[in-house]
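Before I ask anything, here is the structure I am working with.
Every protein chain except one is present and positioned as in the full complex.
For chain A:
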């Protein structure tokens, strides 16, 4: 089946505007690249052009969208994003002021018509949209606060002449609404900015929508992290799970224990200073993104031992230390003294109410060789069940962190090995094998869960794998209504074994966008053909905004990456 390529060839300008629908062509056979079946599923780019509708550009798809045929014009030199009358936020709200400027840039940035220029040669008949007024309704808009799990991200957007109104309870909803509004504005063939009259009522399906970055397997320069936060905001992600240290390197510069990064970072320039960390947290905050740091223990801690003597367990062979080390030593008091001071610092540096404590993949073999550990096991009556020792350790850490009024997130093993968790501990389910069953267990035991298992984006494969991430239905597990409410969201994970600044952005985007929509949009938004259309447009838009997102499939964007 060969598509009609004919006349529409070369037609770049489309009603859809800013974003040019990529020319997706079904070739007679794509065995030189994509398998045949894949090719046939795609719609032809040319047929799309004629019937393009404003919603073709929205990602993630809002809960309720109504667009009307009537269009309004925007003049870059006159259009403004302003605080509306009755808003609890005003010019003093730095977060919104910043957002106004940012979104103006995104909408008109590439346009040279921002200064007052000649009168339009052929003025369009459409009425002009002069403003988008933002009205924050809660008494405390949240301008100077940090977003948290229960923040309201809902918004109501009405686009009609002469002004559009964006209402939200808190600034976080306004940020989401600004992103959506910027996705509605498009250009016509002549470069005029247009927006269709619309009414949108939106809110996220899940409250925890995260991306995990790993800065231990490879150091990620600050710029890389900040660019990623921008991309996250374009996709309405609201959590950066910063897996900041691990076995391979310890880039976090601790004030209490400077030796940790002095000795544990890959090199002295590959670190995150306190200023760097503050910058990330504030940059994220301005985009409504929480930063949850993960200091993973007792496993995954080899790099900690370089700068902190007597923290890790010395492994033994034939009655003598071998010189290598295992997980954090759970039997020494000094371990807990260290952790008490360390987590005090972490609790004050990171404002989010949650800290991720890790607890995954603890290898017991070293513990089993250590005489002191073995002695301790006997004393405690743990027998040969080292999972009990792991739980003993973790519970101690959970207590420490609780005492600093922080909630805890842990990997699923902590729950699986039956540690005593606090009632509000969040369990992150990551093991791919039968994860639905794990979700049932975790929520069945009354704990909140975050899903990552099907969304390990570091596991790359050939072809349009975004479809498989998109097709996950997080609530597809056996459980009551009450249980399902305990699944608060998910995280796309980009582990760093094979990732650094050279390939992070194209590897993460737009694949993570599939997860973004799954976590924000309604459960019945599942049509892959429609998603493809919108995702391709969204990808071109991300390119325009400086995110080197990789292609979804064959085609092109009007504004290519440089």
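Descriptive notes on the structure:
Following the convention adopted for this analysis, a contact is a pair of C-beta atoms (placed from the backbone, for glycine too) under 8 Å apart; a residue touches a chain by one contact, two chains touch by 3 or more; residues count from 1.
We adopt the following convention: contacts and distances are computed from a predicted model.
Only one of "SEH1 like nucleoporin", "Translation initiation factor eIF2B subunit delta", "tRNA (guanine-N(7)-)-methyltransferase non-catalytic subunit" or "Beta-hexosaminidase subunit alpha" fits the UniProt record of the hidden chain, and that name is "Beta-hexosaminidase subunit alpha".
Considering the whole complex, the residue from A:130, A:315, A:445 or A:548 that touches the absent chain is A:548.
For the chain missing from the display, the contacting residue among A:90, A:162, A:258 or A:463 is A:463, taking the whole complex into account. By the touch rule set out above, chain A reaches the unshown chain at residues 1-7, 9-10, 12, 23, 25, 27-34, 458-464, 498, 502-503, 505-507, 543, 548-551, 553-556, 558, 560-562.
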